[in-house]
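The complex appears here without one of its protein chains, the remainder shown in place.
Going by the order they are written in, the chains are A and B; count residues from 1 in each one.
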Amino acid sequence: MPAIETEGLAREFEGGIKAVDGVDLEVSAGEIYGFLGPNGAGKTTTVRMLTTLLLPTAGRALVAGHDVATDAAAVRRKIGVALQEAALDPLMTGRELIQLQATLHGLPRSRGRELGDALLHRVGLTLAADRRVGTYSGGMRRRLDLAAALVPEPEVLFLDEPTTGLDPVSRQAIWEEVQKLNAEGTTVFLTTQYLEEADKLADRVGIISAGLLVAEGTPASLKAEIGRPHLELSLADEAGPVERCDEILARFGKPLPSKDGILMVELEHGAAEVGPIVRALDEAGLAVESLELVRPTLDDVFVAKTGQHLEGSEETDETEAVPP
Amino acid sequence: MGRRSLRAPIVRSDVETVRALVRRAMNEITRVPGAAIPGVLAPTIFFLGLTAVFGNLTLLPGFDSSSYQSFLVPVSLMQGAAFTGAATGVNLARDIEQGWFDRLLSSPAPRPVLLAGLVLSASLRALIPAFFLLIVAFAIGAHWPGLLGLGIALVIVMGMGVVAATWGTSLALRFRTQSAAPLMQVGMLLAVLMTTAYAPLELLTGWLQEVARINPVTQVVEAARQGFVGSVTWGETWPGFVALAGLAALFTFTALRGMRRMTL
Partner (left out) sequence: MIARLAADTRVVAALGTRSVKQTVRRPQLAAPLLIFPTALLAIQTGGAGRAVDLPEFPPVESFLAFMLAGAMVQSVLLAGNSGGIALALDMEMGFTDRLFAAPISRFGVVLGRLAGTAMLGAVMALWFIAIGLVFGVSFQEGIVGVLWVVVLVSATALAFGGIGAAIALRTGRASVVQGLFPLIFVILFLSNAFFPINLLLEPAHSVAEYNPLSFIVEGIREPIVGSFSATAQLKAIASVLGLGALGIVLSAAALRGRARRGS
């Protein structure tokens, strides 16, 4: 049974705004599924529907085998949720929050205490456990949010932009934790606007743009679909016989038009061919000055599917910070 | 729905949830220095001001009490409860705006249990300004209502707290923004004032007399007022309780409906 299954999932808001316009996806149990897209693409709306905070206006979705619309209570028992706005109360301590979450899930107080110790230790917040959340840094709040999401030992964990706004160290810590959780069998549905995050963490990626799923697959297969990696190199001896070089390169892949003296060749089989190319050029007396293996990125995939770049393509309202 | 099919109607975990939410609500007072003071002082300040300003109304023939303090105390008690309850609504609006409420909504805790947690804290907190007010009122000569009268008044204070909290909660769920706060506060305040708050029914003029006659909150005011201005009778008490129960039921319905609509 898939952990998450949606069929024509859609959400329309007042004014005919289709935040999510018919999404079909399937997440297998034990997978990390990365939902990638720019701001405003519909990621958060999708997550809110899957976590029963919002009803779909069309289509259906099953999470952990239960319908989010008709069997929401059952869904809530099996999921852990860490949303974009770390839903924390600044007046509570970290430990109190974990205990409250445990109570909300119907767990007895003793269990709540146990979980408090265990989960806070797991996310590295033991020392801060009895301090008020209002004193926590951004990274600490996200970690606490993650700990709270783990309280019900969920089958499916939903993380909505878990590392947005965090420094690289905190981000790395969250990534490691997600991987550990997944290794223990938790299915993770993660939304992000960072391709590195999707690339690194996700088993499969779904790319969403303007409410529609425009691409889905493993990061590697998506990138392969778009193109193969190419090698960019420049020769030490500028005056060297370029045609000779082209001839050699052509043996390994398809030469691409050069640019500013940089020769490019699309590789058939990826990085494994770099060594042989360099040796071949060397044997021909052509010294390589610089060499770079350029792989297609998920951004390239995004551009190919939507015509726009992923990162930096936020729907921002460029209003001045002047009060009305 | 399969939610409760194998469990008793009220489960221990529900009680725990309510308790945890009440404890959290208390943090607003216990962990924010000085936060409680305006809510506690305001009803008393208004009480003192109104008795000093309108005290001589008792000179009017037909005023069935010679002490305006005694006459006004129940009104101020209810105002205190009204503000406390409205504050619950304001806090909920803030919690919704800041995403905290999502945590509660995405958990398996049933909606009525969440509401009970929010509202019960209000009814308990309403007793705080009430006690302060009573001390001051007795100090300036309000009539001692007897234990029964006092008990009834305090029960009404708690009931009013529930009514105001469910009202505030309904508005918070409807508007989902803290700027609805004035509506929560003013709405309750007007409901309490458009009664026999300032004077007995016969002495109210024009439109106010008509409104006070049909306003259910008037029954509540009269029930709370009994001991302070005269003797306590069941006949004066039950209409107030019924009115409170009815209002609480009405706003509980709108609040629960509001919670359901959060996902629509």
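Criterion: a residue touches a chain if its C-beta (ideal position, glycine included) is under 8 Å from a C-beta of that chain, and two chains touch if they have at least 3 such contacts.
These numbers were taken from a predicted model, which means no experiment stands behind them.
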{"item": "Candidates B:109, B:197 or B:224 - the one touching the absent chain", "value": "B:197"}
{"item": "Selected residue (touches chain absent from view) among B:50, B:82 or B:248", "value": "B:50"}
{"item": "Touching residues on chain B - with respect to the absent chain", "value": "38, 41-42, 45-46, 48-57, 59-60, 179-183, 186, 190, 193-194, 197-199, 203-209, 211"}
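FYI, only the chains that are shown with their structure count from here on.
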{"item": "Approximate Å spacing (C-alpha centroids) for the pair chain A, chain B", "value": "48"}
{"item": "List of chain B residues in touch with chain A within their complex", "value": "1-3, 11, 13, 16-17, 20, 24, 27-28, 31-32, 98-110, 262-264"}
{"item": "Interface residues, chain A side, partner chain B - complex", "value": "51-55, 70-74, 76-77, 79, 81, 83-89, 91-92, 99-101, 103-109, 132, 148"}
